[in-house]
Each structure stands twice: as structure tokens, then as C-alpha cells.
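Note sheet for the following structure.
Removed: one protein chain of the complex. Kept in place: all other protein chains.
Should a chain be cited, it is by its letter among A and B, assigned in written order, with residues numbered from 1 in that chain.
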Amino acid sequence: MSPSAKVLAVAVTCAIVAGLVFGCAEEGTRPSAAQTPEAIVADHMAQWKARNPDRANPWVEEEKQRHKIQPSADNADVLKGEQAAGQTYGNYTQRDVLVWARETEKLVVEGSRIFHNAGRLGGTVGVSCDMCHPDAANTHPETYPKFQPQMGRVALLRDMINWCIQHPVRGKALAPDSPEMRALEAYIVAQRKGEKLDYGKH
Amino acid sequence: MSSRHKSVETRYLEERQRVFGSLKNLDRRSFLKVSAAALAAAAANGLVPPASFMPVSVAHGAPEATDAPAFRFAYISDSHLYAKDLNDRFARALMRAVDDVNNLAPQPDFVFYGGDLAQLGQSHELDLGAQILKNLKAPLKIMVGEHDWYLDMGAKWRSLFGEPTYSWDHKGVHFVVLMSVVEKDFWTARGLTPMQRMQTVAGLDNGVQSSFMVGPEQRAWLEKDLAKLPNNAPLIVFSHSPLYKLYKNWNFWTDDADEVQAILKRFDRVVVIHGHTHQLLTNRIGNIHFHGLLSTAWPWPYAPQGMPELTIQMSRPDPFNPNDGCGDGEVHVHADGLVDKIYNLWNRNPITVAKGYTESGGKKCVPPKPNRPGY
Partner (left out) sequence: MRVALGLSASFLLTFVTAPALAADPSVSAGDVTVRYDSAGRSLTVLHREAGAILDRIAVKAIGGDAEYQKAFQEAYGRPVNYEDIGRAIGAFERTLVFIDSPFRRFLEGDTKAISAEAHAGWDLFNGKARCVTCHQMNLSNPLGTDNRFHNVGVSARHQDFESLAVRALKAFKEDPSEKKLDELALSTPMSELGRFMVTKNRSDIGAFRTLMLLNVGISPPYMHDGSLPTLWDVMDHYNKGGEANPFLDGGMEPLALSEREIDQMVAFLFSLTDVRFAAENERQFAAQKAAAAKSRAFRDENMAFRRKLAFEDRSEGAKGSGK
């Protein structure tokens, strides 16, 4: 199957599934033969959003309007190369690239939402991270691990995050694998895209 | 006693004896001259702390001394108060600044407050700030910041402090206070509540808000207010936003800076003192010398781009000391209107950005360099 035929098949399947799941067999414009598959998908999505405004939660777009988010790496190169033809492993498609980018972005954007919100940080004094670190400036994730004598040990980024949460933000320390901590780390690291690693730098 | 085997302590005491001994031999008048020169040298090297007491590092050889200032005023800025029982630290820091200023001897001519007294512009926050500032012994002159304004568009501010834009004269210097955090309406189209509008503005990096500006009405007012002044008049303009364009993302920015600077262009020299940036900041654009104010609440990092060349950064604050990078300070005003800007950083030695520094474009009276600059 050619790539564009694949996309068409996916798009039509999505539309049918969406129709079955959400029962949109009633109103709504039908795809015309002239529309591209992408346009059909976008059209159906727009129609669904219009019918379900309370469920259409554009939190990613809203957060990106408020705060600059560094984009994740451009993976277009994985689509090139010659070895991939006809294989399962080592063979990547545009869809993969899209999914990687979208899911990564969601965690980073969620981190931005928490970073900028004293309540979600669990803080009790109305202080959020951005009050000292606008756009995560001066967080320097690229310098961890480093020995921090005032913490008595070698700190990882998450240790410093927790120190800030406990002291200036005056909240409870987050478990290192909690969703909030993972999101915060993701956002902070993302904002320093391109900086070279220099662990131990004070 | 064998002088061949001197301990470190003996050597140290001998050196100190040499230094003070050279002063002992001067007659009183020469002594005063030397110590004044040394003091000036210390000032030139950014070593002079505020006037209440001046521990002098005796400098050997004095570079160009600065003349004595005509008068002094103190400043406190950017306290970002919450209710005391929500956030004790910000209130405590403002009280500390008030205590600092009250302990200056002699007292400054007045105390200037640089804006952002409240964090979210709430009535009880502004009341708390006004109440704390009432404890100042010297007279208070106050300026508004965006955190004070955008909850109720200045209603509470006006009731407490009067009009945000005004001017006065003091000992031959003309002072102007601008409301330079005007923002184009971004809230009506989005249907934001007043608190949502305030919280948007309160986010330094929140891109939904508009850029700060002075606006055409105030620019017209400014032209009129300055009309009678001759070109050589000493002039100091207070503004919350910097009145130049440093970094748009954080509103270290005034959209109509060029227009405002044009109004100020005819003067021999103008000093602009601004809040909002919570850091040591120095700039010179033509005839205008710009100085930033410290915050009592927290320090901002330096902007990733757009930094003025003249700025010698304060060392990156230590997060383990919540007062580091914060403080208050003084402005020593000279007869020509130029100033020595003193940053009284808590738990650090004060840093002086002398008039000779901005006057010489950064060649003389260079303040000390940071050992931990931002990066």
C-alpha cells in the first residue's frame, strides 16, 4: 500500500470509528471526493468539537498561548535512509514522528501548567516556580547532578525541584516518579534545549 | 623576640600597622583629605555602603574622586505583598526594608517606592503595604506597578495614593513619576474576569498580556510638564517599566520607549530609575542614564538577550538564602542631576554604580564584577 493510500485508509477508518463511537451519523457534512484525507479528519474533529464544547479541552493550545514552550527535536531524519524499505523494525513513518512530538509536547506543556501554578505545586504561600524562574530561566537542568552542600548530597534536578517545593513554595515534597514531578522535569529540561550538558557546574 | 620567625598573625598585624601608621603621620587636614579620597576611591570601586556608617577599605592611591552629592533619597521597590498569613516572607522583607531605611543616619530627603506593592492588586494587600510604609520616618513618594493595577484598574490605588502620574521639584531637581505599565486591552475579547486579568499580568512570562507602554495621553502630559524646563535642568524620571526595550517576553520593555526618549532628548542629561526588573541594571542611551531598582521579594534572572552592555550583573543569587539578590538602596543626586545608584543587597556588600560610570560610558568608576554571572 502506498503511503498516501495508507493515510487515506487510516483517515477513513478514524472517521468511521468516530462516527460509530460518537454517533455522528446524524448531521454533519459528508466528506467530498475533493477533500484531502487530512482535511476530512480535521473537518470531522472540528465538527465533534463544536458538538461537544465541554469535552473539547484545548489545554495544550491555551497553555502554549500563555507560555513559550521549546519544541522537541525534529525527527524528520528518521524518515530518510534506505535500509528501512519493507521492514518492520527501523522503519518509521510520519505518523510515528507526529505521535512522538505530540505526546512529548503534552507532558512538557503539563509541566508548564504546574510550574506556573502555586496551587498545583501544593504550595501554601502563593509562590509558583515562575516567580523566580520565568520561562524556567536560571533552573540550569544541564548542570545536574551536582553536589549541593546545603542539601548534604549530590542533587539531581528532581532533588532541587523538591527543595524549592519544600522551601520557597512551602509545599510537600513530590515523589520522584509522581506525575507532577515527571511533568515538571520535562518542562524544565525542555526549556534548556540546545544547552550543552555540564554536570557539576555551580 | 626573633623577627625571623613571624607567624601569620604577626605579619597580618604588622601590615595593618603599616596601613594605619601612614595615616597617623598626617596632620588632621591631610588625614581628612586622604580619608575622603580613600572613601571616594572606595566609592569608585563600588565599595561604599549607604551613608549611615561607612567602613572604609583604605585604598592606596585614589582614582578620580566623585564630588559630594547634593542630596540623597532612599528607595524600596517590588514587594509583591500577599496577606501576612498567606505569605509571611514578603511582608517580613518589606518590614526589613522599612527598618533599613529608618536606620539611615542622617535620614534621606525622601523615600521612593518603585511599584508592585501588592502581588495581585487586592485591597487587603495594598492596605497591608500602605500600613507597613506608614512606618517610614522620611516622606514617601510612591509609584504604581502592574501588580497593583490590573485587578481593579487602579481604583484602590488611587484611593490610597492618589493619581499615579505626577511631578514635583526638590532642591533644584525636577522629579517625574510615570504610570508606564499601561497595557492594551487583552481581556475583554477573551472574556476574562478581573482576577483572571490580574493573574495574566502577574505572570512575568505570560504571553497573553500586552506590552507595557506609557501611552499617548501620558506622553502629552509629560511634554507639557517638562515644557518650562531649560535643557540643562536636572531631571529624574521614575517609571516602573524600563523606558527602553530590553526583553519583550518578560515585559522588560516599554513599547513607546522611542517616543518617550524623544521627549527627553533635548535635555543635557536625564536619569531614569525604574522598577519591575528586580536586579542590578544599568544602561545609557544618548543623554539618558537608566538605573534599575532591587526588589525586596525576589530577584529575577537576567534576560537571555537584549542585556545592556553597561550592566555589570549582580552575582547569581543563592537560593538557599531567600534574601539574597534582594534589598533596598539609595540614590545620591548630584547638582547636575546625575546620580550614584547604591544597591543595598542584603547579606552582601553594597554595590555603587557611580555617576562617573554611566557618564564615561563604562570606562571609569567600574563596579566590581560578579563571580557568578547569569548564563
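By definition in this document, a residue touches a chain if its C-beta (ideal position, glycine included) is under 8 Å from a C-beta of that chain, and two chains touch if they have at least 3 such contacts.
All values reported here derive from a predicted model rather than from experimental measurement.
Per the touch definition above, the residue from B:69, B:154 or B:350 contacting the chain not shown is B:350. The residue touching the chain not shown here, chosen from B:100, B:116, B:183 or B:205, is B:100.
Residue positions on chain A in contact with the hidden chain: 149-153, 166-167, in rising order. Listed here are the chain B residues that touch the chain not shown: 1-2, 5-10, 12-13, 16-17, 20-21, 23-24, 35, 49, 52-57, 84-85, 88-89, 91-92, 95-96, 98-100, 102-103, 105, 107, 132, 134-137, 320-324, 326, 346-350.
One rule holds for everything that comes next: only the chains that are shown with their structure count from here on.
Chain centres here are Cα means. That of chain A falls 40 Å from that of chain B.
Partner chain B is touched in their complex by these residues of chain A: 65-68, 116, 125-127, 130-135, 137-138, 140, 150, 163-164, 167-168, 202. Listing the residues of chain B that touch chain A in their complex gives 82, 86-89, 119, 200, 203-208, 249-250, 298-301, 304, 316, 319-320, 322, 372, 374-375.
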